[in-house]
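Below are the structure tokens for one structure; questions will follow.
A single protein chain has been omitted from the complex, and every remaining protein chain is retained in its original position.
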Amino acid sequence: MEAIVTIENLRKYFDIKKSIFSKPRKVKAINDISLNIPRGSIFSVVGESGSGKSTLGRLILKLIEPTSGKICFEGEDITDLGSKDLIKYRREMQIVQQDPYNSLHPRKLIKDIVGEGLKIHYKLPSDEIYVRIKGILERVGLREEHMFRYPHEFSGGQRQRIAMARALVLRPKFLVLDEPTSALDVSVQARTLALLKELKESLELTYLFITHNLAVVDYIATHVTVMYLGKIMELGSKDEIFSNPKHPYTMSLLEAIPSVGRGKRIRKIPRGEIPSPLDPPKGCLFHTRCLQAMDICSKEEPDEIEISKGHLCRCHLYS
Amino acid sequence: MHNEGSNVISRRQLLVEDWKHTLYLWRQNKLAMVGTVLVAFFILIAIFAPLIAPYDPIEVDLSQTLLPPSSEHIFGTDQFGRDIFSRVVYGARIEVGIILLVTVISGTIGLAVGITAGYFGGVIDDVLMRITDVFLSFPNLILAMALSAMLGRGVFNAIIAISLVGWTIIARLARAESMKIKSLPYIEAIRALGASNIRILLLHILPMCMSPVLVQLSLRMGSIILTAAGLGFLGLGAQPPTPEWGAIVSDGRSYLVEQWWISTFPGLFIALVVLGFNLLGDGIRDMMDPRIRR
Partner (left out) sequence: MSRLLDVENLRVIFHTYRGTIKALNGIRLWLNEEERLGIVGETGCGKSVSALSVMRLIEAPGEIIDGQILFEGNDILKLSEEDMDRHIRGKRMSMIFQEPISALNPVFKVGFQIAETIAHCNDISIGDAYKLVPESLEMVGLDWKRSIDLYPHELSGGMAQRVMIAMALAIKPKLLIADEPTSALDVTIQAQILQLLDELVKIGKNAVILITHDLGVASEFCDRITVMYAGNVIEISNSEEIFDEPLHPYTKGLISSIPIIGASRELTGIPGSVPDLVSPPSGCRFHPRCDFCFDRCRTEPPTLSEISPGHFVACHLYSDGVKEG
């Protein structure tokens, strides 16, 4: 499959200053990541909070500048483009964010929120804009009358639909979905996921689907990347990762999911919590919590190993 | 077009709902009601000054000097025989004018500087905020005095002086607000749509900074009068025979023991109107508090 987005050796370091007197320290939010997102895929990124998932999404959309590395969209290098040259890519890639309560401008009518993209990119007569807004709202399951309301009148699930409409009104090819359903009730999540699946097919989209819920990944994704402290721990097709998980971190994430209606389970969950990215562990980033850690793990960082075609894993167990 | 009629109605209903809610909160807040009444009186007096005032506020009548309050001159007269009541009533116009101009000038400068500094951050922010710091490091009245002394006497110079003192607080507020809003997800989403910085600042951030700034401006109206009166009293603001309240108080200074009415009545008006604005401002601030609002 041809890649719609390719990233090579991407890094993003944030400078953190505790106070004006201390010297800045670096948070390696994204630390040397390379991957290809195949056209038409639902490429999911999972990991605990703080592992760098949102940062990755923002980098690809060029909402923040990478420290180093390369980002290509449909084969074009967009890493160093300024805002003028980026404008045509803005139509192609869009974002739906996590928090439905802060992702819509609270003082604007829905028609203005959804129509903003059209106004920025095209000079259209107002009834043309109206028709397009109405069309896209209906596409995501809302109605014409919703155009004249404010965000606070909508439930969380409806707001996510409005955010989808805002992103889709420009007819993008690629969508970053940053935990689009984590703030929603399961009943609403189910319908939202179904809608996303349907939109992907009918509008021929590609998703970068960020989530911390592996059950959601299993439902929707075609590819999975497991991230930890800014690095890829494991990567492969969804079927491969779920049927043949290799990395201890992936396994702990799977292990931690509550089993629905199957009673109590004894589970092997990782110890402790994700370490501070200001001072990540030496050797394997996961060794402080890994249940299978060996001597070498705290000393040497494992390389990425190809388990089978397209299935990568970064762990000493397999070298 | 497109069945818009019914939608417009639903939007109007929304506004009505919002107003009802505001009124409901208003009625709950007794002090704000008192403030509203005081300020309303003040504004009505200013509007209808020619109808209310029995005499000309400026014309000198040496046959009527220093009369105590009576049925003819309810606030008495001053050393030039001018009716204090009429002067106070016309003075309301001047105060309203000062408030409006100062609010508009300081609000505009403050908003412009504040949202720009907050949105861009970095060097722009550093420079703009150091300038604000310089202004903020002097006490209000002292700075106003210094500025109007520099600019020269007169109402307009006083207005400029007070505005130059007042914008800094607005700028700080707008900066904080703009910094907070620029990092919210909806601004990021708008950036992802390809909006330019100018568009984001003017169409998306500015409207969100308006309401805290308006609240702050309304809170400051009392102190604007106070500063204007202070300047007038010191002879730096409005010049005689302009019936600015502070200047009238100042006129009566030397007669305070014997002819107390000259200074007392305008002083009382200053106090009441400042109180009114402060109560009203507090009320508005409380009502804007989202915790109370929803």
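To keep things simple, chains are lettered A and B as they appear, and every chain counts its residues starting from 1.
We take it that contacts are C-beta pairs under 8 Å (C-beta built on N, C-alpha and C of every residue); 3 or more make two chains touch, one makes a residue touch a chain.
The shown structure was predicted, so the numbers you read here are calculated from the model rather than taken from an experiment.
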Residue of A:126, A:155 or A:308 in touch with the missing chain, whole complex considered: A:155
Option touching the unshown chain, where A:84, A:265 or A:309 are the choices: A:265
Residue among A:8, A:92, A:112 or A:218 touching the omitted chain: A:218
Interface with the undisplayed chain - residues on subunit A: 48-49, 155-158, 185-191, 193-194, 212-216, 218-219, 242, 252-265, 267, 269-270, 273-274
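FYI, only the chains that are shown with their structure count from here on.
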Where subunit A and subunit B are represented by their mean Cα positions, the distance between them in whole Å: 48
Residues of subunit B touching subunit A in the complex: 1-3, 6-8, 10-11, 14, 184-186, 188-196, 199, 204, 207-208, 294
Residues on subunit A engaged by subunit B in the complex (per definition of touch): 58, 61, 63, 83, 86-87, 90-91, 93-95, 97-99, 102-107, 109, 116-117, 120-121, 127, 130, 134, 144-145, 147-150, 152, 163, 166-167, 170
